[in-house]
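For this depiction, one protein chain was excluded, whereas all remaining protein chains were kept in their positions.
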Amino acid sequence: MAKQVFARPESLKDNIFHYCPGCGHSIIHRLVAEIIDEFGIRDKTVGVPPAGCAVLAYNYLNVDMGEAPHGRAVAVATGLKRARPDFIVFTYQGDGDLAAIGTSEAIHAANRGENITVIFVNNGVYGMTGGQMAPTTLLGQTTTTTPGGREQVRDGYPLDLSQMLGIAAGSVYIERTSVTSPKNVQKTKKALKKAFQVQIDQLGFSLVEILSPCPTNWKVSEIEACKRIDELVAKSYPLKVIKDLTQEKAQG
Amino acid sequence: MAKGFIRIDRNRCKGCGFCIIACPKQCIRLSEELNIKGYHPAEYTEAESRNDRDCTGCTLCAIMCPDVAIEVFRE
Partner (left out) sequence: MNKRLMRGSHVIGEAATLAGCRFYAGYPITPQNELPEYVAGRFAKLKDATFIQAESELAAINILMGASMTGARVMTSSSSPGISLKQEGISYIAGMELPTVIANIMRGGPGLGNIAPSQQDYFQATRGGGHGGYRTIVLAPYSGQELVTLTIKAFDLADMYRIPVILLGDGLMGQMMEPVVFPEPIDPATLPNKEWALSGAKGREGRLIASLLLDPIQMEQHNWKLARKYETICENETDSESYLLDDADIAVVAFGTAARIAKGAIDRVRQTGVKAGLFRPISLWPFPGQELKALTKRIRHVLVFEMNLGQMLEDVKLNVDQGTTVHFHARPGGIISTPQEIADVLIRLSYRRDLQQS
């Protein structure tokens, strides 16, 4: 008699994802739902979605959600968590939301050691608005606002916000992963689980940056998008643990 | 080795091909037909009932699937 070994997580609504074929968002949404189920925290989890493709995250994740203006999710999350420390509060943000307009709020929340979890989806473009340059766009990368490729002189360098947040004293756990293969997807899930555990254990600020494919705006096939991350993006944004003070904090 | 099988929701699938690459046994292919959204959806190449199936129910396809279109079963 066969038993089902893989099914839709309870906390993931049945709606068909509006995301493009091969988009990393839907993989990541599923992982978040799986983690919420595994920890059994659906009845006290509150999420803050971004302005961006994932603005409709509430159509998929069956938890209480409070919308924030573009870039302000971390500040809204701070208010939620400080008013209700019993909630598990996460933000879900793209590279524009967190590393452009939201940089100040991100750094200061990390610096204050706000006990929240940030899910940072890095796909190197502004997806929802049609593929403009993002802070994490690579040098030479073509986007709709860098038609000849990103140039350092005019457009600046790609920004590594996770590295900057690692410097902030209140950040406890920061890791960068990707979702380009089953192995990487499982590593992402492990990282996300660890990040939520940091919050549950009240150790401080946690963040997982996830390199995610955007085939539509990169103008490549879904499979090529994953290859591009593995072979090109991961050179500028290496997959690694950027900061991990969980052991020390747990002892201290 | 245990045997498994999968079920793919044709109309949820967007034909991205991740599952096809992920499957270590090459049990999935893209359908020649279109689904209701106009994609060529992925389809499982084996019949659930056959005993000579290659699928082991490893779930790598479902882990990769962005659209949660795959259910996996194992004996």
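We call the chains A and B, going by the order they appear; numbering starts again at 1 in every chain.
Criterion: contacts are C-beta pairs under 8 Å (C-beta built on N, C-alpha and C of every residue); 3 or more make two chains touch, one makes a residue touch a chain.
These numbers come from a predicted model, not from an experiment.
Asker: Which one touches the absent chain: A:I28, A:C53 or A:A75?
Answerer: A:A75
Asker: Contacts of subunit A with the missing chain: which residues?
Answerer: Against the missing chain, subunit A presents residues 42-46, 48, 55, 58, 61-69, 72, 75-84, 87, 104-105, 108.
Definition applied: only the chains that are shown with their structure count from here on.
Asker: Once bound in the complex, which stretches of subunit A touch subunit B?
Answerer: Interface residues on subunit A, with respect to subunit B: 1-8, 12, 16-17, 19-27, 30, 181-182, 185-186, 215, 221-223, 226.
Asker: Help me check something: in the complex, which residues belonging to subunit B touch subunit A?
Answerer: These residues of subunit B touch subunit A: 4-5, 11-12, 14-18, 21-22, 39, 57, 59-60, 62-68, 70-75.
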